[in-house]
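Structure first, commentary second.
Just one protein chain is left out here, and the rest sit where they should.
And now, subunit A:
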Amino acid sequence: MSTDAVVDAPSRTRSRRRAVGPIVERFGLVWALLALIAFFSLWPTTSDSFLTTDNLRTLFANEAVVAIAALGALLPFVAGQFDLTIGAIAMLSSMIVAAIVTETGVPLVAAVPIAVVACAGVGLISGSVVAYLRAPAIVISLGMATLIGGVVLLYSGSRSIIGMPAALTDFGSLTWLGVPRPVWLLLVVVLVVGFVIRYTVTGRSLLMIGSNAEAARLVGVRTRRLILLSFVLAGLFYGVAGVLLLARTGAATPGDGLGLTVGALTAVFLGATTIKPGRFNVPGTIVGVFFVAVSINGLTLAGAADWVDPVFTGAAVVVAVAASTMLAQRRSG
């Protein structure tokens, strides 16, 4: 045993030394996140409020919504399709569940699947237009998002729907084994999306389409069908995020969901600067979600005003997109 280790050692150190640059690059955002956490834990202004069970539970439970939406968006994104319907579909999902449980006798266990399937259906519509009419995803999804926001507004008359059953709000607010229940749901989504991307023919095909759609078609990948599928699956996950949002807030509020869209996009693009730099990836996306969330949470605890959130998130989007584009170019060049 020991002999093996000795023989192995030199080559291992050499390869490690050569890889120092990439490692800094790969884990830069992770270090930044850890540094932020350390900072807000030690900074006198936030030290007694940041690292508390209550604060962390709230933070994690809230961010589970953003993270699930972002992971859903990852599927069209790895295939090179920019989907902006994230927040709009999540809002729609909240509205459908709220409307069904408050206005019909249909139980919650039926309302949730109905909403999620409806959301997948919306994904089917935008996905069909993008895949089969070859329309640019970014424009189609922007149009769809606006349209959905309008329909929700039409139905709700811009009033929030309140009075959710306890079963739903409990799921949003209670913990299981000390961990907020939404985080358990997030864990499941992480595993599912991670598995799809890494271990399924579908996921690999989406990566291939994202890398070179024409080459994918020429090795027999049914590119249009897969792009459509990615939008359907994404819609489904946005729907789940929407149900969770309703469970967290207890009310469905009409809106275009732009905040959630931007939050999820920021995470997806920040994610592409880390773990696998230049590529959209699952662990990176999660790090991205919490990087933004911890920053804003800490600043808010320090008494920052309302404008800090959009300014910080907006800046993060710009920096993340610029950085991930740069990394992708460096990798290919």
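In this section, contacts are C-beta pairs under 8 Å (C-beta built on N, C-alpha and C of every residue); 3 or more make two chains touch, one makes a residue touch a chain; residues count from 1.
Simple rule for what comes next: contacts and distances are computed from a predicted model.
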item: Per UniProt record, name of the chain withheld from view ["Heme exporter protein C", "Ribose transport system ATP-binding protein", "Cobalt ECF transporter T component CbiQ" or "FecR domain-containing protein"]; value: "Ribose transport system ATP-binding protein"
item: Candidates A:139, A:218 or A:318 - the one touching the absent chain; value: A:218
item: Among A:86, A:116 or A:208, residue touching the chain not depicted; value: A:208
item: Interface with the unshown chain - residue positions in subunit A; value: 18, 195, 198-201, 204-205, 207-208, 211-212, 214-222, 278-279, 328, 331-332
